[in-house]
Structures are given as structure tokens and as C-alpha cells.
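One structure, as C-alpha cells, below. Some questions next.
One protein chain omitted, others in place.
Entry: chain A
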Amino acid sequence: MASLYHVLHISRQDMLARLDDLDLTSNNLANVNTIGYKRSRANFQELFEDATKSGTWIAATQLFVTQGALKQTGRALDLAIQGEGFFAVRLPDGRTGYTRDGQFNLDAQGQLVTAAGYPLIWEGQIPTDATDIEIDRDGIVRVQQGQTWRAVGRIGLSRFSNPSALQEFGNNIWLETPASGPAQNGSAGNGRWGQIVARALEQSNVNLAEEIAHLISLQRNFQMSVRAFQQTDQMINQAIHLRRA
């Protein structure tokens, strides 16, 4: 037999799940112009454990790693990935993070670092007397020293069997999880690994219209759960006041 308190709980659970979805959708919307950003989706599912109607829950969030459009910038250290793969960066706690945001800079030690300052993990070193730098589609880094150009290393890419299960770290960086499978490191432009396009950046893959439409239906869903919650509250009130004084 249904308890009205359980019905309140269904609506409460529903509202909380919508709020989580609102956070996620707002995050997608906020990053409509963030380089290398990948949108996520909240996967709602019916909650029906032990044959009890319990409303809904977010079973999983799913990352969509579809390709974003490339934008030419002309800056030698702007790198975009065309195809599969992520740049590997060293996080302050020693872990390896993965990103598609290729806005690199040279720091004081001559390391290639992301906009947030995390060093890129690659095989090579940029000499301090280098005057110019070019990175080709296979990730090979060439620098100019005096009048000569020479290769000083190669930037590799990491790909995953199931990138949709990567975990968000923040700062446009993702971490590997057991569900994503281990990072597979390879050379850019080789097999399943994408190519590196220098002097360009990958735009966000967020579709503005789709997110706004989702926001509208989300708001309506929330309103309706509030209505249901209020009505259940009123029904409880009526049951309590069954005996007229």
C-alpha cells in the first residue's frame, strides 16, 4: 500500500535529480566557447528497486567525445587534435590527466604547459636557445637554432577504448577510470590515433540550441514535480485533519 510519505520522497528524488541535470546542462552551456570541451549527458533511468516505484535517478553521466570544429589561430603552440586521442598532462598530485585543450605555452623551465600550467607529457625537450618552433601532423616537434632546424622530440596522444566513461577532473581535464579502460599511448597520425593540427584549436562540441531546448524541458519537469509534491503534501494534510474538531 502506498504511503503518501513515500510519494513525497519520489517527488523529492525527482527534483534533486533534475537539479543535478541542471548543473550538468549549465556546465555544458557555460563551456560553449571553451577550447577542447566535450559535452556530457545525464542518463536518467526509472528507479524500480524491489518492485517499488521510486521515481527516477541518474544512472550515469556520459561524455560525448565527438570532434569539435577546428579554428585557425596562427599561433605555433596552439594544437588541435583531428580524430581520436587526448594530450597527456602531469597533474600536481602526480596523476596523469587527459585533455583536448591544446593552448600550450613555454614556461620558465622551457616546458610545454597547458593554459592552467600543467606540463605536457611528451618525449623531448625544447632547447633554451630555440628561436622558432613547428609541430607537424605526426606530433614531431622541430625547433630552429641559429640557421638550422632540427627535430627535438615527438608529442604522442593517448586514446581509450571507452572514452565516454572518462571522469571529469575540472579545468577541461579528464581522468581514466576502470570503465574507460587504460590509456593507450600512441603516435599522432598512426592507426586509430588522430592527427595534430598546429596553429589551430578545437572548438567545444556543445550544441547551443540542443542545450537550451533541454533546459526548457528540464524546467518544466521540475515545475511539475513541485506541483506533485505540493499536492501530496495537501493530501497528507487532509488525512491528518480527517476528524473535524
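FYI, a residue touches a chain if its C-beta (ideal position, glycine included) is under 8 Å from a C-beta of that chain, and two chains touch if they have at least 3 such contacts; residues count from 1.
Simple rule for what comes next: contacts and distances are computed from a predicted model.
**Q** Out of "NADH-quinone oxidoreductase subunit H", "Flagellar hook-basal body protein", "Phosphoribosylformylglycinamidine synthase subunit PurQ" or "histidine kinase", flag the one the UniProt entry gives for the chain missing from this complex.
**A** Going by its UniProt entry, the chain not pictured is "Flagellar hook-basal body protein".
**Q** Looking at the full complex, which residue from A:Thr56, A:Ser158 or A:Asn172 touches the chain that isn't shown here?
**A** A:Thr56
**Q** Across the whole complex, list the residues on chain A that are touched by the chain not included here.
**A** Contacting residues on chain A, toward the hidden partner: 1-4, 6-7, 10-11, 13-14, 17, 43-49, 51, 53-56, 59-60, 62, 64, 66, 84, 159-162, 164-165, 178-182, 192, 217-218, 220-221, 224-225, 227-228, 231-232, 234-235, 238-239, 242-244.
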